[in-house]
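Right after this comes chain A.
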Amino acid sequence: MLELRGIQKHYYPGTAHELCLFDHFDFTVGDQEFVTVVGSNGSGKTSLLNMICGSIPVDLGQIFLRGKDITAMPEHRRLKFIGRVFQNPAMGTCSGMTLLENLSLADNKGKPFGLKKGIDAKRISRYREALRELNLGLEENLDIPVGALSGGQRQALALLMSTMTPIDFLILDEHTAALDPGTAERIMELTDKIVKEKGITTIMVTHNLRYAVEYGTRLVMMHQGKVVMDRSDREKEQLKIDDILDKFNEISMGYAKEQNLQKY
Partner candidate 1 sequence: MTDIIMGILEEGLTYAIMALGVYLTYRILNFPDLSVDGTFPLGGAVTAVLLQAGANPLLTLPVSFFAGAAAGMLTGLIHIKLRVRDLLSGIIMMTALYSLNLRIAGRANVPVFSRETIFDNAFLDKWVPAGVQPFLAVLFLFLIGMVMKRLLDWYLGTKSGFLLRAAGDNEALITSLAKDKGTVKIIGLSLSNAFVALSGCLYCQKSGFFEISTGTGTMVIGLASVIIGMKLFQKRTSVKATTAVIFGSIVYKTCVAAAISLGMAASDLKLITAVLFLLILAVSSGRKGKVTANA
Partner candidate 2 sequence: MKRMKQISAMLSALGLLLIAASGCTGKGAAAGKYAVGIAQYAEHGSLDNCRKGFLAGLAEEGFTEGKNLKVRYENAQADGGTANQIADSIAAGRTDLIAAIGTPMAQSAFRAAGKADIPVIYTAVNDPVAAELAREDGTPTGNVTGTSDRLPVEKQLEMIRTILPDAKKIGILYSTSEVNSISTVQEYRDAAPAHDFKIVESGISVAADIPLAADQLLAKVDCLCNLTDNTVVSSLPLILEKADRKGIPVFGSEIEQVKIGCLAAVGLDYYELGIQTGKMAARVLKGEAKAGEIPFKVCKEASFYGNTAAAKNLGISIPEELTGPAGEMFDRIEEHQGKS
């Protein structure tokens, strides 16, 4: 499904702060896999997502989606096949436009945005149905601006919008991090439901280890631009939060040791 081959990525090239984050990085995601990605800050999780989407360019290497080389494809063209939900609920919706308008926009993804009426009256009942499934009471409020919704409601809407049209790939960028625990839980359940129902290949970056363990079919831990732990299927099912924490400690100890060695 998705394959990153020999990726190299430097930050601040040519300056004293030059930082090599990825060096000969290879990564593959299989069809209908639901990968959860954990890792400390600066481990390269978000950079990985940004490289897949084309928000940042790679220095070297290739990215394939369904066997097609998309390395040189601009971001907005890649996103034809990719849906993305951000940490900030405001990023996935338009606050000044109504729910109906937002859904109509999302529904038209991949089709031309021409001079036809912005809202297709025939599809309103479908939108209402989709909203009902969120179980947030939004289906009665189609005409209120999205800016009036709560963060959780907006994030649910963003999730719905990004999966409305057929996509190959869903990217969840810490999409529950900005929500309160209760809401985060509901969004997570919703995510799982949508991903399973539609069978979308998904990568989810999260700081919540429990979500990483409970959801998905594969867990990946990243550190300094490398995959340091990769468990799928049965291995993943047996995985516990403590195992991950142990690994975390191991890595950071190693990191501290390295730092100390350098010091003396």
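With respect to how the candidates were assembled, all candidates are chains of the complex that A comes from, given by their letters.
Quick note on the criterion: a contact is a pair of C-beta atoms (placed from the backbone, for glycine too) under 8 Å apart; a residue touches a chain by one contact, two chains touch by 3 or more; residues count from 1.
The structure displayed is predicted, hence computed values, not measured ones.
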item	value
Identity of the candidate that touches chain A (this complex; choices 1 or 2)	1
Residue ranges of chain A in contact with candidate 1 within the complex	74-77, 79-80, 83-84, 86, 90-97, 101, 104-106, 108-110, 112-119, 162
